[in-house]
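One chain of protein is taken out of this complex; the other chains stay put.
For reference, chains read A, B and C in written order, and residue numbers begin at 1 within each chain.
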Amino acid sequence: MRLRMPFRRGKTEFPSHLWTQCPNCGEMLFNKQLVRNLSVCTKCEHHFKLGARERIALIVDSDSFTERDATLVSGDPLGFTDSKAYPARIIESQTKTGERDAVITGDASLGGVPITLAVMNFAFMGGSMGGVVGEKITRAAEHALSARRPLIIVSASGGARMQEGTIALMQLAKTVAALTRLGDAGLLFLSVLTDPTTGGVLASFASLGDIILAEPGALIGFSGARVTSETIGEKLPMGFQRAEFLLERGFVDQVVPRAQLRDRLAFFVAACRLPVAELRWGL
Amino acid sequence: MRLRMPFRRGKTEFPSHLWTQCPNCGEMLFNKQLVRNLSVCTKCEHHFKLGARERIALIVDSDSFTERDATLVSGDPLGFTDSKAYPARIIESQTKTGERDAVITGDASLGGVPITLAVMNFAFMGGSMGGVVGEKITRAAEHALSARRPLIIVSASGGARMQEGTIALMQLAKTVAALTRLGDAGLLFLSVLTDPTTGGVLASFASLGDIILAEPGALIGFSGARVTSETIGEKLPMGFQRAEFLLERGFVDQVVPRAQLRDRLAFFVAACRLPVAELRWGL
Amino acid sequence: MQAVTSDGGVIIDPAALSERRGSPWDAVRLARDQRRPHSIELIGSVFDRFQELHGDRGYRDDPAVVCGIGELEGRAVVIVAQQKGASTDENIERNFGMSYPEGYRKAIRMYRLAERFRLPLITLIDTPGAYPGPEAEERGQGEAIAKSIQVMSVLRTPIIAVVIGEGGSGGALALGVGDVVLMLENAVYSVITPEGCAAILFRSAAEAERAAMAMRPSAPDLLALGIVDGLVPEPAGGAHTDHIVMSASLKRALVAQVERLDRVPLADLLSARYDRFRAMGVWVDPGAGALAERSRPWWRRMLNRARL
Partner (left out) sequence: MQAVTSDGGVIIDPAALSERRGSPWDAVRLARDQRRPHSIELIGSVFDRFQELHGDRGYRDDPAVVCGIGELEGRAVVIVAQQKGASTDENIERNFGMSYPEGYRKAIRMYRLAERFRLPLITLIDTPGAYPGPEAEERGQGEAIAKSIQVMSVLRTPIIAVVIGEGGSGGALALGVGDVVLMLENAVYSVITPEGCAAILFRSAAEAERAAMAMRPSAPDLLALGIVDGLVPEPAGGAHTDHIVMSASLKRALVAQVERLDRVPLADLLSARYDRFRAMGVWVDPGAGALAERSRPWWRRMLNRARL
């Protein structure tokens, strides 16, 4: 299945309007200024979702990113159709986002240290994890292991991709196994949770960072809040499943405002480096 | 410090009365029958405290027990005195119990399998752990390691022995370190919690069994219920810090009636034996 | 049980199953049938001298997960199982087989026990999914499942996972990272319940039947897809029609798999387990110049090697 479509890179979340209203405080924000403020509301600091390319630019040393496995695209193992066939949905998302699937992986440097990076893209089918996301994350972990680099994964996902059925579920095991080998070799895995990180992604690699950072206000949970609310037949408490809630509950190391994320990651990458003489398989 | 005193072995908890009243149900129990029933109330199944020698007889294959390190006695590192000097208290307890300190260790067989065993004696200064208990438990673990035997520890203790000050506290670290080496070598450690197991003993080896069994109704907790109750200024819920409570809270594998204890231990000892070819230091 | 079988009566050839299949929705209903034998019953008939072990050593003993040590033809094994109820009362007690995080943390403790003494680990999967309530979220449902998957993926002892009824989502996979993964013939295993899928993709929970068709959660489909390595035959009318025959069939399968895995050196076992899950997923890489090939089902390689 060869893809022929105009890949549009570098799209922002606010392409066509001059103003955007903050969903949190209601403030009308001038898009240019919003982008300059890293897509954070200048009034209430609401963190808007960020595209994967913008995220990469935000984190790594400038012009240091080299993409890996950029051409992988999804198959359709089940011949899945709901109101639309799965392949058609994929192409639709590809056209909309200019990306081939829901994660971008590659090498870069961060504060001068070589790293491997995977950034999920919620705009692509809700950041869902199917075979391509699973394969690319796994390859990134395996590459980081063989190249002895720390790995940073920035998650933004609604969970496993239903259109690939149980095969999508198996991506949880596949990615976790690869990341576990990385960790057992003494290489750092930094997990960054952004809005939203839920379902199968939270129930696999996203929860296994040696250090876990989250963006302010990010929705983070295993079950959708709707499901949870229906389960108990009650409204959920304010802030339930938000980053700050998870911090208090002990599942997140830090909630980091976007403007500080690069420096924070750079610090941990620099600090958590096993002396080369001791790099090894298994502790 | 040589000890010269009549060591009286094999004392039971009910030596001098014909009848004992059950503290739980109030039933008057004929001592002979009570002992025959393993010191369990025939009406309500209240488990009376059991002396260390009776406990050993209850657990191991008959006549298989060989005591180790039987002659160790306590020093007085601090010259500790409250209303009485520590050495005098020791001698008092020795005279009362016929034992030299609060734990008896040795080798035995259980269901035909060679084991090492340590049984604490609450009657000796509340089963408190000072240098002798720490040393004997440590030696038992080290011996089990070198002899490739599973280790069973039956705890009954109010905690660390205050009369040895901070040295008593260090026994927590000493015993835990020895038991950890045992476990890392793939040897089973079965911890049996009896009434009461509290304080420093619960906060060290007693909580670290691969499998943890408890006797029905045994008081098990880190802080004394009195302290806990004073902390919150309220009465504690029924059953707080009892074996069944800990089972429900996930800290105990099974609550085992005394009559079944031997068989249960024998089953686990037989089941959890690393193939000899794989016995090793560190997993 | 007339199908082509390998050792232990496990069906490994999807072709042998073609005429035996109902619709995916039939499969879902059958897998959920309350009359099917559940874990505790199966444990009682398959293993000797089972001793249950309790607790996660941190918060609570979760009754939706039943763990312990038992003997399988004289060989000690560790068993970790999800327990649904056979009655409403039992279902309430067992939370309908839906674990809280402490259930997975109890499972992890048992995995480590199995590892320490090299006891084969057998898991029985039967859950609609991890419990989605707010308390479960507060105590880290996602983290607990992730950690359970992680510990299994590098556990230094053989693991056999069996979906005996409903294998629901991450809550099932948390017990499912096996060297061998089996399903009872009428079990299902899916990324989300058909109802959940229907609510999201078909905009109506009533469309669960269509969602089931699309997701293909039934055992024969998953065998064909290489997600599971073999099917444990059920009695002709389904497991619920004859619990005794069902138990015997499961026992035969487990005995054969334990014997087989016992012969595999540990390092090979671990690398094969990694490869097994590593191979899952379908994608194409035009940039790599060729269609990526589906790798040969792992169990074929494993079976070949173990038979040497």
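We adopt the following convention: a residue touches a chain if its C-beta (ideal position, glycine included) is under 8 Å from a C-beta of that chain, and two chains touch if they have at least 3 such contacts.
Since we're looking at a predicted model, the values are computed, not measured.
For the chain that does not appear, the touching partners among the shown chains are A, B, C. The omitted chain makes contact with just one of the residues B:I91, B:L169 or B:A270: B:L169.
Checked against the hidden chain, the listed residues A:N24, A:T42 or A:Q254 yield one contact partner: A:Q254.
Touching the missing chain, out of B:G98, B:G186, B:G200 or B:G217, is residue B:G200. The residue from B:C25, B:L236 or B:A259 that touches the chain not shown here is B:L236. Interface residues of subunit B facing the missing partner chain: 1-3, 69-78, 80-83, 130-132, 134-135, 138, 160-174, 176-181, 184, 199-200, 202-208, 220-224, 227-228, 231-232, 236-237, 240-241, 249-251. Where subunit A meets the omitted chain, the residues involved are 183, 186, 188, 210-211, 247-254, 264, 267-268, 270-275, 278, 283.
In the full complex, subunit C touches the hidden chain at residues 57-59, 101, 105, 139-140, 143.
Following the convention adopted for this analysis, only the chains that are shown with their structure count from here on.
Comparing the chain pairs A-C and B-C, the larger number of C-beta pairs in contact belongs to A-C.
Distance from the centre of subunit A peaks at B, each centre being the average of the chain's Cα atoms.
A straight line joining the Cα centres of subunit A and subunit C is 29 Å long.
Subunit C has its Cα centroid 40 Å from the Cα centroid of subunit B.
Shown for subunit C are the residues in touch with two or more other chains, of which there are none.
Subunit B has no residue in contact with two or more other chains.
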